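The complex appears here without one of its protein chains, the remainder shown in place.
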Amino acid sequence: MAACVVKIGVYVCHCGLNIAGTVDVAKVAEYAETLSNVVLAKHYTYMCSDPGQRMIQEDIKKHKLNRIVIATCSPRMHEETFRKAAEEAGLNPYLVEIVNLREHVSWPHGGEPEKATEKAKALVRMGVARARLLELLKKVKVAVEKKVLVVGGGIAGIQASLDMANAGLSVYLVEKQPSIGGRMAQLDKTFPTLDCSACILTPKMVDVGRHPNITLLTNSEVADVKGFVGNYEVTVLKKARYVDESKCVGCELCVKVCPVKVPDKFNENFSQTRAVSIQFPQAVPKVASIDPAYCLRLKLGKKEVCGKCLQVCEAKAIDFEQKPEEIKLKVGGILIAVGSGVFDASKMAEYGYGRFPDVISNIEFERISDASGPTGGKIVSPRTGKHPKSIAFIQCVGSRDKRFHEYCCRVGCMISLKQAILARGKLGEDVNIYVCYNDLRSFGKDCEEFYRRARDLDINFVAGIPSDIRRLADGTLYFDVYERGTNRLLEVHADIVVLANGLVPNIDLDSIGTMFHAGRSADGFLLEAHPKLRPLESSTAGVFLAGTCQGPKDIPDTVAQASGAAAKVVDLLSAGEIELEPLKAVVDEEFCSGCDVCRSLCPFSAMEIVPKGEGKTAKVIEAMCQGCGLCAAACPSGAVKIQQFTDRQLLAQVQVSCKEPEGGS
Amino acid sequence: MSLVDLMSMAKPNLKSRAKVFSKLKGRDLVNCFQCIKCTSGCTALKLLELKPHEVEKLANLGFVDELVASDILWTCVTCLKCIQRCPQKASPYHVIMALRNLAVEREVKIPEAFMKAVSQVLETGMAEAYQKIAKGTETFDRESLKLPRIGSPREGFQALFLKALEEK
Partner (left out) sequence: MKTAVFWGCRILTSQYAYEMSVREVMPKLGVELADLPEALCCGDPVKSVNDFAATYLSARVMALAHALDAGQLLVPCNRCHFTISEAKRSIEGDKKVSEKVSGMLAEEKLEYNPNMRLWHVIDFLHGFVGLEKVKKAVKPWKGLRLASHVGCQIIRYSDLGRVDNAENPTKLDELIGAVGAETVDYAEKLDCCGAHLLLSHVDTAFSLAGAKLRSLRELGVDGLVVSCPDCGLMYDFKQKDAAATVGVKLEIPVVYYTQLLGLALGIDQEKLGLHLNQSPVDRLLMKISV
């Protein structure tokens, strides 16, 4: 577009009554028409609607508008919508300016319509001032790697990897543990259908292990991430497992001869495994690994020590010389699926978890209920080894509790219903089963029906939460609980108390959040880009989220989110190139002295200093720049500016913020 | 003992509620979600039928006048289990204390011992009177036990304490 007269169209949106209920939109539009360069100003119920957009497009053509100011809701909602509309009408999309009359005016100033209208006018005046100076910009296109990094091999990571691999992307699946499977591998049956967790999970794990497009990196963690959407460079640290994965056949001969007993974390320490072990029977890869913290030989670092496994392994897979390995990967997209932790109930000391062996957590219950678990699926008291006569479940442990986690864990109620039903099935009708709850939440598909099924099985639902749990002199557990429905204080004796511990943020999220520039929400989980409209991705382009790392959820929701995020990654990478927003830093080399301030500050490593003639100059690596503006603010000679946010544009806006410039501008 | 005729408590009094909230500096300590944990553990429940969750809810809904007039306020043993364990960091204990203060302001009849303690402090500086301890045939007091004499409150203390009691 050649230098020509600036012709601005101003559009004031009612947003139904959201804006028009407070702001006098007609007055604002009328006012806008008085501003210089404004050719026309209109107001309309819903600018974002089809007729609204069409009106703008027709005006652009008819009145040869070359700047558009839309006074509407937050740019986070519809900036993209209006830019597209402008583009379709032949206008460069970056010549559109959004003024926020909803979040900035009508919502916060609901009670003061007159002042709100004045503020709206001022904001429109500022928008117009900036619009006059907007520049034409072009999107940047970059080529992308058609490869994906998936971090975490629980059901979320497994599902997403399979979907993306099936769609033709190359997938690197990085799992911290020796086997994939995650939390689901530890579960006995699953609500609300009671199908066996291993039966539905194992085939998927095997598929991952065999898929030609999936490279499985277990016993590994991401150590470093560089780059930007479409072109990430990732360093993975693969810890030594002291067993050659390519040779081990999973026969477990070594496990049988290892003399060192080690608490079995997979079984929540209810049983012991050996210093060399396979994490659980269905592990993928089914390969042994040696725990250097326990292995006699590795602990002492002496060749003569033990070595029983080495002697017995027919496949010659044991390798005490194995070193940790750094693996460099190039990927176009990243999917984080590191799952969650489970609340440590010893923090809620009134229930005695950690002090009273018969107070157990729900994940511990899964292990003692699982046929392949430490008790062979027999539900017994950890203290006596005997079948309990009475079991009580206590809800909301660590969740809905301001002292710990204020959010609802979303699975605790259903887990206890499931476990109560399993207990009834295994222990028969004579056992007393109590579920003490505050609100019983069974909102998922088929979940309310599941609750009804539990009531049919004579499970005592007690509307009330006990204050504490006591251990009586005979070692059994006891608590009082006031029941809301009957106004009675129940005295409950229990041989086992199961605490419905909620899901809590994975402890690795601190480092993961920083490494991947993924934000956290107030509850500590990873933050999605938009709570309603962009739940599958972080706010960093190219980094996607799935499963319980984003927030507590059950398996169906986890799998749905994983498949959704996988589809997003496929969508991002399948074309082989992507368009990036041009809202980036540019260096005016004439003023740049190459002082290095910008490069040292840039959090995205997007600046480099290059030689120029005799001296040096800063240069922007366009694809890495996120347009955060740190460099522009810091540059001592004003040589860096951020496109679409230049000093000129912003100052023009500020100048008219308090009063109208005399005689227009 | 229990709350006065619960069924007839039909009309909340929002002014009284606001008064309680202001004593509690906001609604945080009344922000109960009725999990009943406090009542399950309340020391005064079994024998005296104090239900802290009910106090919370009544205060929250504005049924304050009835509460203030009720004997139930004076059954709390101040064991502090409710506030310690409340998952919402509400505090029936503090609500009860605020209601007791309100009862005094409204000159509702309150257990005598409390007013007696106050007048005792006013007179002697302490809420209790010196006792002689009997054991077998002997009796003991501070003097016979050679414990130090305790001085009386300074002049001016009474006026200041009375002034403090005026604060609402």
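Chains: A and B, in written order; residue numbering restarts at 1 for each.
Please note the rule applied: contacts are C-beta pairs under 8 Å (C-beta built on N, C-alpha and C of every residue); 3 or more make two chains touch, one makes a residue touch a chain.
Computed from a predicted structure; not experimentally measured.
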Hidden-chain contact residue, picked from the options A:D344, A:D439 or A:D468: A:D468
Considering the whole complex, which of A:A349, A:A371, A:A575 or A:V610 touches the chain not shown? A:A349
Which residues does chain A use to touch the chain missing from this display? 349-350, 355, 468, 470-473, 478
Touch rule applied to chain B and the missing chain gives residues 23, 25, 43-44, 47-48, 74-81, 83-84, 89, 91, 97-98, 100-101, 104, 110-111, 113-115, 117-118, 121, 124-131, 133, 135, 140, 142, 145, 147-148, 150-154, 156-157, 160-161, 163-165, 167
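Here is the rule we go by: only the chains that are shown with their structure count from here on.
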Please report how many Å separate the Cα centroid of chain A from that of chain B, as a whole number. 48
Where on chain A is chain B touching in the complex? 350, 396, 400-403, 438, 463-468, 479-484, 489
Where on chain B is chain A touching in the complex? 33-42, 45-46, 51, 53, 81, 84-85, 87-89
